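Every protein chain of the complex appears in place save one, which is left out.
Chain IDs A and B follow the sequence of writing; residue 1 opens each chain.
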Amino acid sequence: MPSIGRDDVARLADLARIQLTEEEIDRFAGEFDSIMDAVASVSEVASEDVPATSHPIALTNVFREDVVETTLTQEQALAGAPEAQDGRFAVPQILGEE
Amino acid sequence: MTEMIRRSAAAQAAALAAGEASSEELTGAHLDRITAVDGDLNAFLHVNSDEALTVARDVDSRRAAGEKLHPLAGVPIAVKDIVVTEGQPTTAGSKMLEGWIPPYDATLVTKLRTAGLPMLGKTNMDEFAMGSSTESSAYGPTRNPWDRDRIPGGSGGGSAAAVGAYEAPLAIGTDTGGSIRQPGAVTGTVGVKPTYGSVSRYGLIAMASSLDQAGPVTRTVEDSAMLHELIAGHDRHDSTSLTDPVGAFTQAARAKDVTGLRVGVIEELEGEGFAPEVRARFTESLTQLERAGAEIVRVSCPNFTYALGAYYLIMPSEASSNLAKFDGMRFGLRVVPEDHPTAENVMKATRGAGFGDEVKRRILLGTYALSAGYYDAYYGSAQKVRTLVQRDFTTAFEQVDVLASPTAPTVAFRLGEQVDDPTAMYMNDIATIPANLAGVPGISLPSGLAEDGLPAGIQFLAPARADERLYQVGGALEALLEDSWGGPLLAQAPELTGGAHS
Partner (left out) sequence: MTATDIDLVDYDEAIARFDPVLGIEVHVELGTATKMFDGAPNIFAAEPNTAITPTSLGLPGSLPVVNGAAVEYAIRIGLALNCSIAETCRFARKQYFYPDLTKNFQTSQYDEPIAYEGWVDVELEDGEIIRVEIERAHMEEDAGKNTHVGGATGRIHGATHSQVDYNRAGVPLVEIVTKPIPNTKGRAPEVAAAYVRTLRDIFRTLEVSEAKMERGNVRADINVSLRENAQAELGTRTETKNVNSFRSIERTVRFEISRQAGMLDAGQKIIQETRHFHEDTGGTSSGRPKSDAEDYRYFPEPDLVPVAPSREWVEEIRAGLPELPAARRRRLLGEWGFSDLEMRDVVNADALDLIEATVAAGAGAQSARKWWMGELARIAKDREVDIAALAITPAQVAELQGLVDGSKINDKIAKQVLTKVLDGKGDPAAIVESEGLAVVSDDSVLTGAVDQAIADNPDVVAKIQGGKVQAIGALIGPIMKATRGQADAGRVREIIMEKLGVS
């Protein structure tokens, strides 16, 4: 297994949108190798011929009727919002689309 | 009333039905107990006396009017703070959700409300259910009623401590890798993780969707059975909810008969790593069962060795995804950095400030396990181990009716002892994790006092959809052990005082 360094932790934090302090990056980088070593044993037995299980209890075709249900009111929807405006959620400036 | 709160929920329900007490009195007594002892214990994050008493009075008047009520109507309950409750704060033990009041109820909460159980409040937990000690709660740890320097287990330490300390006769927990059973074991209480899909997950703040399951936290096996029957059943708002009819759990718990029951001892979960006295209590429990007519068989589940590894890949992977929604845009905490407060930077600052260490750790690990180039080696392999663990269960259940192991490797450890050692902390779940990977049900009940005079637990596992067997074997063993102890194990716990913790 490749070792996980500071750069990797910083990249992961970026991907996961978590601001980390330098101290946190150091600490996690120090821990992750041993954690990943502990879990790496899974690849010993996960051979080609073993199918993956994504759900513990196998079900298929669980469908909903196409019928309208009770909705939230605008007040309920926005009640927990950090900021709201004109019936909408107010969010900070979004960059990167144009 | 101070005597009444020490009874089982079933006995409290019987007292209400017999008119020996009103729900208002009973609920009030529990609220008084919370006031008296919880300042030190910190089992509750939020207590809603007004709502609980209103519901209690309503049940009393409906009972007086001769209305047919649910058997548990009027018996108060505590709910883990990971379950959303309309009108009551829900924080999942995180700063991220401080002050958030959900606009809807979890399905199981709707069932509790319909049945008329006064909700005392919301119980403490490891942040987003990530931990085995309730120390990662953003609102301070919960303490173990047996020894307030010790952890109450986790993540559902609040529910277990509340029940163990007679603050509530019933509580709701959730179990992703052992978060109901392990706290049960270290607090001398009973906890059940039902078959995956038995209880609706709608309204449980998800940690790992394919592993999470809500279940009862109580002081007796019968109480767990009654509560499980109440909260189980198909829910069309949860795609993974089973359509099976709810089993006769209470009846199974009351049968107290194990004649001819084949109990399999999992070889991989009783040796090294388990404390000597924890093992001794386990062995004695098996002897009791054998004397009562059960057959004890040794079985091997060789792939359980890999279960912990698989769990610590699947759980953080799913958690990293489930927790992405906590971004400061729609609800909960928003932290705006002074520099370049763009949406992206606000998300980063919010998540950096709002999540604690363990949550960050797991999100990062999960992000790693799912990232391009690593998926097959990590998440993919872990899903294969899941298949192997399921096959081990299938083979084992061809030989036996239930499987048994100690619930947790040790008794409650001291607060702070493992906080800085994540891999050691993860070992607490070694025996409970396989059930979550395979979706099978498990129960933990007290097996006696072990190291330092602290409680230990025994775990039984049954095939998926055969939850009755847990109540059958659990109810029987509980009766046998209580006979040998001369009463419930919790009766041996030291008296809690309201005084400040030393």
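In this section, contacts are C-beta pairs under 8 Å (C-beta built on N, C-alpha and C of every residue); 3 or more make two chains touch, one makes a residue touch a chain.
Just so you know, these numbers come straight off a predicted model, no measurement behind them.
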item: Partners of the unshown chain among those that are drawn; value: A, B
item: Sole contact to the chain not displayed, among B:Gln88, B:Ser210 or B:Asn436; value: B:Ser210
item: Contact partner of the left-out chain, one of B:Leu69, B:Ala343 or B:Ala466; value: B:Ala343
item: Interface with the unshown chain - residue positions in subunit A; value: 11, 14-15, 17, 54-55, 58-74, 77-78, 85-98
item: Chain not shown, touching residues in subunit B; value: 83-84, 90, 92, 97, 100, 102-104, 106, 201-206, 208-210, 236-240, 317-318, 320-321, 324-327, 329-331, 343-344, 347, 367, 370-372, 375, 379
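Quick note on the criterion: only the chains that are shown with their structure count from here on.
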item: Separation of mean Cα positions, subunit B and subunit A [Å, integer]; value: 24
item: Subunit A residues within the subunit B interface of the complex; value: 1, 4, 8-9, 12-13, 15-21, 24, 28, 31-32, 34-36, 38-47, 50-57, 59, 62, 64, 72, 76-77, 79-83, 89, 91-96
item: Of all residues in subunit B, those that touch subunit A in their complex; value: 100-104, 195-197, 210-211, 236, 239-240, 242, 303, 305-306, 308-310, 312-313, 320, 324, 327-334, 336-337, 341-349, 351-353, 355, 357, 360-361, 363-365, 367-368, 371, 377-378, 380-388, 390, 422-423, 426, 436-440, 464
